[in-house]
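Heads up, one of the protein chains got dropped from this complex, but the rest are sitting where they should.
Chain IDs A and B follow the sequence of writing; residue 1 opens each chain.
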Amino acid sequence: MSFTQAALVAVLAGAGTYLVMHRTLTRIILGLGMLGNAVNLLILTAGSSPGNAPIVGEQAPVADPVPQALVLTSIVITFGVMSFLLSMAYRGWTIDGNDEVEDDITDRRLAEEPGEPVDHGEPT
Amino acid sequence: MSGTDGTRRSMILAETVNGLTPVLLAFSIFLTFRGHNAPGGGFAGGLVMAAAVILRYLASGPEAVRSLRIDPIVLIGAGLALAALVGTWPLLDGGEFLESSIWKFHPPLIGEMKLVSSSLFDIGVHVLVVGVVMAVLVAFVEADDEVARANAAREELRSNAGHDDASGDPGTTTSGGER
Partner (left out) sequence: MIPLLLAHLVAFLVCLAPGRRSARWALPVAAAVPAVTFGWLVSQSSSVLHGDVPSANLEWVPQLGLGISLRLDGFGLFMGLIVSGIGTLVMLYSTAYFGRRDDLGRLAGLLVGFAGAMLGIVWADGLLSLFVFWELTSITSFLLIGFEDRSATARSAAQRAFLVTGLGGLALLAGLILLGIQGGTTSLSELLANPPSGTVTSVALVLVLAGAFTKSAQFPFHFWLPGAMAAPTPVSAYLHSATMVKAGLVVVARFAPAFASVGPWRALVVSAGLASLVLGGFRAMRQQDAKLALAHGTVSQLGFMMVLLGLGTPGTTYAGVAMLLAHALFKATLFLSVGVVDHSAGTRDMRRLQGLARALPITAGIIVVASASMAAIPPTLGFVAKEKALDALLDTGLGAIGTVALVGIVAGSVLTVAYTIRIAVGLLGNDAPGVTVEDGARGGSGTGALLEAPVDPSGVHAPSLAFQGAPFVLAALSLVLGIAAEPVGHWLAEVTVSLDPATASKALHLWTGVNTPLVLSAGIITAGIASWWFTVAATRSVDAPYSTATRLYDRAYDSLLAGARQVTAVSQSGSLPLYIGVVLVSVGAALATALLAGSTDAISDVPWANSSLEVPLVALTALLALAVLGARQRFTAAVLLGGSGYMLAIVYLLQGAPDLAITQFLVETLTIVVFLLALARLPRDFHPAPSWAPRWIRIVVSVVVGLTVAGFALGTSQSRTAESVGDDYLALSEPEAGGRNVVNVILVDFRGFDTLGEITVLAVAGAGVVNLVRAARRQQRRKQLSDGLEVEERSGRPSEVWR
């Protein structure tokens, strides 16, 4: 791993973090994609040194195939999850007319309500 | 970008896609099979095939997807089942889960041909990826249909009720694509 690659990991992770802390679901999904890219790059570059493709017969140095196999499935899964979230955002928008994540009103109400007194029954 | 609202569609795009589709399908299958020995594999192959389906949708509209008459959930299930079966098969032979078997053939003319059981696993992955992408596509198509149906129902109710002032519906004639 080089410092240049580490810098890219920093930018992608930071930008992804900034995006997921929004209220707009579209931005959150974009941020998740960005975080996915950051982590994929991290696993690939931290796990192996650059080299030729890990195919039998290639000249040394050959890159480590293990992180590549890990990241490959991760890329596809990130895609599946993002698609799922997008179709959910779309559904939510057709119902609500926006794709913003509102604060959960139930949580607010629970926090404001006083607790019900517990009935301990007759003294013993 | 077009919905069901009948906005113009490029004839040239449609024709190009029609010509491209068989090429893309062949390429996707090639990618999957070649994956065992060179870059490619079931994930990449499946994504290419899914791209072909999406291209047809973009060019010819939802009819292109509907005319396939394939339930994406069937593709997903079939792909997963195939991959799992390939994994279980060696168990019957006393092997380990997902152990590879290598069969060699000597068909005339071609010389030696090698078939590895894990290629079947990759085919399962391929089919599943196509299914997942199609599921997402169908989700949006259906959602468009739903909106269209709601509009139709709304229009009908309004005409039945004799509302003729249009003050309440500035949006119904607006296409989503123009935003």
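We adopt the following convention: a contact is a pair of C-beta atoms (placed from the backbone, for glycine too) under 8 Å apart; a residue touches a chain by one contact, two chains touch by 3 or more.
Since the model is a prediction, treat every value here as computed from it, not as a measurement.
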{"item": "Where the unshown chain meets subunit B, residue by residue", "value": "1, 3, 31, 35-44, 47-48, 50-51, 54, 58, 72-73, 76-77, 79-80, 83-84, 87, 97-98, 100, 102, 114, 116, 118-119, 121-122, 124-125, 128-129, 131-133, 135-140, 142-143, 146-147, 149-150, 153-154, 157-158, 161, 168-172, 174, 176-177, 179"}
{"item": "Interface with the undisplayed chain - residues on subunit A", "value": "1-15, 17-24, 26-28, 30, 33-34, 37-38, 40-42, 44-48, 50-57, 62-66, 68-69, 71-73, 75-84, 86-91, 93-94, 97-101, 103-108, 110-112, 115, 117-124"}
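Simple rule for what comes next: only the chains that are shown with their structure count from here on.
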{"item": "Footprint of subunit A on subunit B - complex, ascending", "value": "37-39, 41, 43, 47, 129, 132-133, 136, 139-140, 143, 146-147"}
{"item": "Parts of subunit A lying in touch with subunit B, wherever the complex brings them together", "value": "53, 55, 72-73, 75-76, 80, 83-84, 86-87, 90-91, 94"}
